[in-house]
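Heads up, one of the protein chains got dropped from this complex, but the rest are sitting where they should.
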Amino acid sequence: MKNVYKILLVITLATVLFVNGCTKSESDKGVDGNIDTPVVYNPDNDPLVNPDSIFKKRPKGAISEETIFINLKSSPNTLCPLFSSTHYDSIVLDQIFESAFTIDKKMTWIYSENAIVSFNESEDHTAYIVKLRKGVTWHDGTPVTAHDMVFSYDVVLDERVPIVSFRDEVKNFTTCVAIDDYTVKYTSSGKIATTKVSLQSIPIIPKHLYEKEREAFPDLKTGTYYNTLARHPVGNGPYKIVEWIENDKIVLERYENFVGEKPYFKRVVYKIIQDLTVALLTFEKGELDVFEAIKPKQFAKETNSESFKNVGYKACGKEWTYDYIGWNQDGSNPFFNDKRVRYAMTHALNIDLVFDQVYYNLGTRCYGTYHPDSWMFNNNIKLLEHDLEKSKKLLDEALWLIDENDGWRYKMIDGHKVKFDFEIMIPQGSATAPQIAAIFQKTLKKLGVELKTRTFEWATFIEKMLKHEYMAQISAWGTGSDPDGGWNIWRTEQYKEGRNTGGYANARVDELFFQGRHEFSKLKRAEIYKEIQKILYDDQPYLWLRNRVNLSVVNKRISGISFSPRGIMTFYPSQRNWWIDTISH
Amino acid sequence: MSESIKQELSRSFWSNVSHRFFKNRRGVIGLLFVMAMILVSIFSSLIASDQPIVCKYEGKLYFPAVVEIFQLRNTNKHWINKSKPFRYPSFEAREDLDPSAFAIWPLIPYSEYDQTNHFSQPPSKIHWLGTDGLGRDIAARMIHGTSVAVQVGFISMGIASIIGIFLGGLAGYYGGWIDIIISRVIEVVICFPVFFLILSILVWLDPSIINVMIVLGLTRWTSIARYTRGEFLRLKGQDFVMAAQAMGLSNMRIMFKHILPNALAPVMVSITFGIAAAILIESALSWLGFGVQAPSPSWGNLLRTGYDSLRDAPYMVYPPCVAIFMAVMAYNLVGDALRDAIDPRLN
Partner (left out) sequence: MINYIIRRLFIAMFTLVGITVVTFCITRLAPGDPAMAMTAGVQDPKASAAAYEQLRERWGLDKPIYMQYFSWVKGMAVLDFGESMSSDSRPVIDKIRPRLWPTMSLALLAIGLSLSLSIPIGIWSAAKQNSYFDTITSTVLYALYSVPSYVMAVPLILLLGVKWDILPFQGMMSDNYDTLSTMDQLIDIVKHYAMITFCFSYGAWAYYARFVRQNMLEVVRQDYIRTARAKGVQEFNIILKHAFRNTLIPIVTLLGLILPEIIGGSVILEVMFNWPGIGRLFFDSMMQRDYTTIMAISTSTAVLVLVGTLISDLSYVLVDPRVSYE
C-alpha cells in the first residue's frame, strides 16, 4: 500500500515541476515573506509598446511574394457585403471589395481613388454625381460599371432582401440612376446633413452575378447559387478569395489585374482562433503576424516573456469606444431616477484603482460620449472624481439614510422602508466587468449600499436590456464616424423604438439631435454636439468608465501599421499598407 | 451454552458491509478526506473569515465568526444576525478593533470577498496561497469553495440514484408494458438538451449551484436506471427470486429487499463515478461560464481564473487543480471500497 502513495507523490511532484518549467511566472517581484508594493503596469513605461519600426510607411509601389498571417477571433458569418454585420466580416470584406466611399484613419469620409475618379455634390445638397474609374474589373474579368452601383442601390432598398443595419441610411437617397456607363447620379431631399456619409453604407455588388437567380430567390440569400456566392465572393478589390476552410482559415490571393495600388503581400491568411490564450501561444511560435484585440491582461502581463520578446511588438492605439455602467432611470427601480444618487455612484467608484488593477492603464478617462480626438469634443467638461464624502452627503440628501439597526441605507417610500439594494447586469465573457463590479461592491458596502452582480449570456443580456428589465448594466458603445449615430441612444422616443434602454429623457437633447441632423455647417454642428455632450455628462445617465484603446501584438517584421479610432484594420487603406521592411532588417 | 449461541448469531448485511469497508485502507483514507471536506465546508468561517472567532469589544465578548457558520455566504438577509458593530457593512474588524484587546482570529484572517492591496501576489507568509488580481486571498476562496464541491456530488447523484434505481428496478422486474414505457422515458431524458435547461434555470431562477445540481440530478439518472434494469433483468430469473415469489412476498419487498442488494454492485460503480463526475462537471460548467457565478468562489471557477492567469500568475492554478484531483480520487476510493465491501463473493 505504501508504494502506491510513493508513486502518487512522485507523479504529482513530477507534474508540478514540469508545468512550472514551462510557465515561468512573469510577475516581477520578490516573495520571501514581505509584500512589496505591487508594480502597476503602464503602457507608457513599456519599451515594447509602439516602437517606431511598426509605423514605418510603405514605399510607393513596394510589393512582394510574401504571405501574412492574421488572427480572427471568430469566423466571419458571410462574405456578401449586403449581409455583413460583424467586425470580422468587415475585416475580410475590406480586402475583397473596394468600396467607392469609405473612411480614412481619421474617420473622415473619403472616396477611394481605386474606384472613383471624381465626386461632385451640388450646392443645395440634392444631387451627388460620381464618376467611376475606367478599367476596374471584377475578379472574373467583367468591368465594374455604373450599372453595378445602380443595381446595388436598388437591391439595398428592395424590401425582400433582409438587410440588417444600413437600409434606413440609404433611404436618404431618393433616386439613383446611371447617366452613362461610368457616371452615377444620386439625389436626396437635401435636408439631412448626414446624407453624404451614408454613401459609404451602400456596398457595390456585381450586377451580372447577383441578378442571375433574382426571379427565383428575390432575397438574394436562399439557394445554392447565392450561398456559394456568399462563401466565394467575386469582388473588385485587391485580393480574391482562394479558399475558406470552415472555422480554420480564409486564404486570399492578390488580384494581379487590380487597377489601383496593389498591396504588398501576395497572400493573406486569416487564421480563426477562438481561444485567446492559445492564439497568443501561436503568435509566440511565429505562426501569426498580427493579432488584434488581445485582452488587456494579456497585453500587460503575458507579453513579457523571452519567447514573446523574440518575435513581437505591441501596438496600443486610441479607439473611439467607451465602457460604461448604464442606469435604468425609467422609474422601475427607486434608485436611479434621482440625479443625486447617480452622482453619488460616480463619486463612489474608485476609478484609479479600476484603471490600475483592471484596465492596467490601457485606456484613458472618459469625458462622456465623444472622444477627445474628435471634432465634436467638448473640452470644457470637468471630470467627476472619486470622493466618498461627497457620495455620503448626496445619499443623505436624497434621503437614503443609514439605519441604526443594520448599517445599510434605507428610504421611506410610500410608507415602506426600502433598502438600497440593487443588482448590476454583466454580459458573459467580459474580461473586465466582473472585476469592476467587485471593486464597486466593496466601496458601496462601506457606504451602506448593497450591490449584487448577475451574469447573463449574450442573448439574454440583450433581451433584458431591450425590455428594460434591469437596474444597472455594464457594457460599451462605439462612436461611429458621425455623432448622429447617438440619435438612437439618447432621444426620448428611442425608449420604445431604439437603444435608449435606460429611459433617459431630456427635451433639450432631443431638440439638439434634430438640429444636428439637419445642419450642414460643420462648425455649427460641432457646437450642437458639444452642447449635447455637456448636458449628457451633467445628467450622468451613465457612469462613464474609460475610453478604450485598441490592443494588438505585431510580429517584428511587420511595418506600416497605423491607428484609427476603429483599430488597426477597419478603415481605408489599413491592412493594404502593411509591409515587411527588408531594408533595415 | 447460551453465550456460544449468541456469538454465532450472524451480523446483518449492512454491518457486514461496514466491517469489510473499514478493513480497506484506501477506502478509509478516501472517506477521511470526504469527511474532512464536509467539516471544512461547515466550519469554513472558523478557518477563514475577516472577523474574529471570539473577541472582546468594549468590555463584552463577541463571537462573529461563529455566527457566520449559520449564515449564507453571499447575501445579507439572515435569519440570525451578528451583534451590533460586527453586522455593519462599514465595519472592518482588522482595522476597527483595538489590537491590544483579546481576540482569537481564524487561521486565515480574510474572507473570500476581502479585497486587500496585495494584488496578484505569489504565496507568502501573509497569504499562504497568494492573492488574485483584486487582492483576494486564494486560500480563503478555496476554503469557502469547498461547500460547493461537497454539495455538488451529493445533491445531483442523490436525486439521480433515487430516481434511477427506482425506475430501473421497476422496468427490469416487471418487464412488459412498464418496461416499454419506462425505457422510452429514459430515451427521451437522455436526449434532453441539458445545457439549455441549465441556461434557462440560470436566467429564470436563482442562479445558485444548487439549482444547477438539481437539474443535473433530474437528467443524469438514466445510466443508473439502465444498469439497474439490466441487473434486475438478469436476476429476476434466479432461484432466490422464484423462491421469494413462491413464499408470497410482495413484489416491492422482493425488489428492494432481496434483488436490490445483489444488483447494487455494478450500480455502485456508476454512482460513485457519478459523484466524482459531478465535481468535474461543475468545473466544466464554470469553465464555460455557467457554474457558480462571480464573485462567489468555487473550485471550478477558481480553476478557470487560474487558467486565464496561467502565463503571469501560475500559482493560481495549482490549488483548485490539486483540490479537484484529490476530491475526485477520494470519492473514487470510497466507491471502490464500498463496492468491494458490498459484494460478498469477492472474498
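Read from first to last, the chains carry the letters A and B; within each, the first residue is number 1.
Following the convention adopted for this analysis, contacts are C-beta pairs under 8 Å (C-beta built on N, C-alpha and C of every residue); 3 or more make two chains touch, one makes a residue touch a chain.
These figures come from a predicted structure and were not determined experimentally.
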Contact set (omitted chain vs shown chains) is A, B
Touching the hidden chain, out of A:57, A:212, A:285 or A:518, is A:285
Among listed residues B:209, B:259 or B:276, the absent chain is touched only by B:276
For chain A, residues touching the missing partner are 1, 3-4, 7-8, 11, 15, 18-19, 21-23, 77-78, 83, 85-86, 89, 162-169, 219, 221-222, 227, 230-231, 246-249, 269, 271-275, 278, 281-282, 284-285, 287, 307, 321, 457-460, 462-466, 475-478, 480, 485-486, 488-489, 497-499
Touch rule applied to chain B and the missing chain gives residues 180, 183-184, 186-188, 190-197, 199-200, 203, 222-223, 226-227, 230, 233-234, 237, 265-266, 269, 273, 276, 280, 283-284, 287-288, 303, 307, 310, 321, 324-326, 328-329, 332-333, 336, 339, 343, 345-346
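Everything below uses one rule, namely that only the chains that are shown with their structure count from here on.
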Cα centre of chain A to Cα centre of chain B, whole Å, reads 43
Listed in rising order, chain B residues that touch chain A in their complex are 25-26, 76, 81, 87-91, 113, 115, 117-126, 133-135, 199, 203, 207, 289-290, 293-295, 307-315, 318, 322
Chain A contacts chain B in the complex at 1, 4, 12, 16, 19-20, 23, 25-27, 29, 31-35, 38, 277, 280, 297-298, 301-302, 305, 357-358, 406-408, 421, 428-429, 434-435, 437-439, 441-442, 445-448, 450, 453-457, 460
